[in-house]
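I'd like to ask you about the structure that follows.
Rather than the whole complex, this shows some of its chains in their spots.
The first chain written gets the first letter, and so on, giving A, B and C; residue counts start at 1 in each chain.
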Amino acid sequence: MSSKQIIQVINPNTSLAMTETIGAAARAVAAENTEIIAVCPAQGVPSIEGHFDEAIAAIGVLEQIKAGREQGVSGHVIACFGDPGLLAARELAQGPVVGIAEAAMHMATLVATRFSIVTTLPRTLIIARHLLQQYGFEHHCAALHAIDLPVLALEDGSGKAQEKVRQRCIQSIREDGCGAIVLGCGGMADLAQELTRELGVPVIDGVTAAVKMVESLLALGLSTSKHGDLDYPIRKKLSGQFERLN
Amino acid sequence: MSSKQIIQVINPNTSLAMTETIGAAARAVAAENTEIIAVCPAQGVPSIEGHFDEAIAAIGVLEQIKAGREQGVSGHVIACFGDPGLLAARELAQGPVVGIAEAAMHMATLVATRFSIVTTLPRTLIIARHLLQQYGFEHHCAALHAIDLPVLALEDGSGKAQEKVRQRCIQSIREDGCGAIVLGCGGMADLAQELTRELGVPVIDGVTAAVKMVESLLALGLSTSKHGDLDYPIRKKLSGQFERLN
Amino acid sequence: MSSKQIIQVINPNTSLAMTETIGAAARAVAAENTEIIAVCPAQGVPSIEGHFDEAIAAIGVLEQIKAGREQGVSGHVIACFGDPGLLAARELAQGPVVGIAEAAMHMATLVATRFSIVTTLPRTLIIARHLLQQYGFEHHCAALHAIDLPVLALEDGSGKAQEKVRQRCIQSIREDGCGAIVLGCGGMADLAQELTRELGVPVIDGVTAAVKMVESLLALGLSTSKHGDLDYPIRKKLSGQFERLN
């Protein structure tokens, strides 16, 4: 267990500032023998706020998974709350891959009977809804809320978005009948611990949760099953811009 | 209603033969005032048999949607049974977008209480399962079957894959308690009508079903809602290989 | 595809005015080669606002299906939002049968991630709820609303009911997080296109949607499966008032 291991934390958008935030949050919880490499695609979208953005981001995720695998990283985190490209990434990866939305939701069900989600733009709520359904956590979600600010407002230095998140968490705890809050954006990774302390309820960030889940899988000797649905992609000639993924 | 309209049928893989098959099937059912343009991405995967392939194909779909929109097509069909990139395409498109999996499943529920799905490789079954859950048709599906041949076996000219599909349909009708069959691959588009006649039960292909659904939406004056979740992507600078999607 | 075909649009209540409205709406979207015959039962209920009314209406629907089949119509629409007698009608019919509730709901899922329903009396909401569950669209429905006026208020010429529908649609779009509206009554068939234009979101009427779906099934060579659950009724001697259905 104390052998060195690398976890690659992939920010699926191209924002370096957010990659920084995410990397720092990941490092803050990583085990001593875990090295965190925080990366983002060279090409893609600066922020992810819809299905179109997600489709583009998924390619960046796959390119990073491939690069990470070639570098010999032990496991991967997809650090965007929609978990873009998750099942594709699992096919491509040798090690475990965990998305931050699933990680946060799993953790939330362990500490509360029902949780609420606080995210950025209203149009991203449908992505969270679909994930709740796909992961099986619909009954564990009390409510979903959007602060109605874009993702990058979290990086503008004003703290305004952070304050709206905080207010929305406080209101949710009072009104939703939930016992925990899931933060619905990788860019909120640095808020969780402080809000947990201030509000006295678990406020859960997926980036840190996912790092611990990958570490757990590694410690258990568990990796993505290569039997059946998530087996390596069938080799076929990828053309053009996708040659990189061959 | 008799004004000219163009429906763009997008084969998300790069197989020209399959694009041909799909285009021909689409044309065979199109209304007189509908022109079918069958296209496929210039770059991508030659066949789609997993989540990784789907992620790549989604980009090709989006590029075609953009091109189609610029050409002024009235609506779009995504002609791969996993409906890759469907919600992203709906964001990007002005007109209606219909996937062949959803189209076939919708049609099946109109003519039978329960249907079975016959597809290609076993590893693609999970994609169909997830779509059934997402679209709400789990209770309408009696069983899922794979013939255990790759997608492109449908294009090898031997007819072997076609015969396996036929056998599997016959067995399903006998054993599953289903009243209809949904063919789970765009490459099977040319089989549906003949199997329907031979077997005496509805055997449903999604390509033709989707063409009629797009025509229906157009006739009804309905298009993808731009209010809320499926609004146009928020404009942001796409970099590198994705500049084309700007 | 250009051969003549007749679609029988059955208004399950006995209101001639509503049959007129429904027939006109159907004709407005029918293909050139489609002739619409709008009928209603000679005997039955003047409007359908509960399960009791539906049970009576179902008999009228079956009598019309039988008459239509004898006349050689190609397909049938059941033009009441509860889809009364739908599965019974499918057993009896040779051609396809589509209900307007299912048609509208199917169409709505193709243009929006979630839709709201606007109907007449509050007591009919439970019928819509049960259909959502049976058809698999519970997760696609954001909210259900009733304007609290009886069905026939739509035919009183005052326009008051129509205005309440319009107001309720506007409010739904603002508050429900939905991307489309489904109109929950056959008598609202003439409102859809205008509301779609005015409100800028898809407002969907089931009558017109169902006509296009029947046309689609016909063009695809698909009809109600006679294998298993929806096979013709087992011949047995019907007595008394039901002899007509023998």
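Operating definition for what follows: contacts are C-beta pairs under 8 Å (C-beta built on N, C-alpha and C of every residue); 3 or more make two chains touch, one makes a residue touch a chain.
Remember, it's a predicted structure, so these values are computed and weren't measured experimentally.
Asker: Looking at 3 placed copies, how big is the full complex in copies?
Answerer: 6
To be clear about the criterion, only the chains that are shown with their structure count from here on.
Asker: So subunit A and subunit B are the same sequence; what rotation in degrees superposes their CA atoms, nearest 5?
Answerer: 180
Asker: Computing the C-alpha centre of each chain, which chain sits at the greatest distance from subunit B?
Answerer: The chain lying farthest from subunit B is A.
Asker: Where the centres are mean C-alpha positions, what is the separation of subunit A from subunit C, in Å?
Answerer: 44
Asker: Quick one: report the Å distance separating subunit A from subunit B, using the average Cα coordinate of each chain.
Answerer: 30
Asker: Residues of subunit A that contact two or more other chains, please.
Answerer: If we look for residues of subunit A contacting two or more partner chains, we find 122, 125-126, 133.
Asker: Would you tell me which residues of subunit A are touching subunit B in their complex?
Answerer: So the residues of subunit A touching subunit B come out as 14, 42-47, 49-56, 58-59, 62, 85, 87-88, 90-92, 122-123, 125-126, 130, 133-134, 150, 228-231, 233-234, 236-242, 245.
Asker: Could you list, by residue number, the parts of subunit A that touch subunit C in their complex?
Answerer: 122, 125-126, 129, 133
Asker: With touch defined as at the start, can you tell me which subunit C residues reach subunit B in the complex?
Answerer: The contact residues of subunit C facing subunit B are 1-2, 29, 31-32, 87, 90, 96, 98, 102, 106-107, 109-114, 135-140, 173, 177-180, 192-193, 196-197, 200-202, 204, 208-209, 212-213, 215-217, 219-230.
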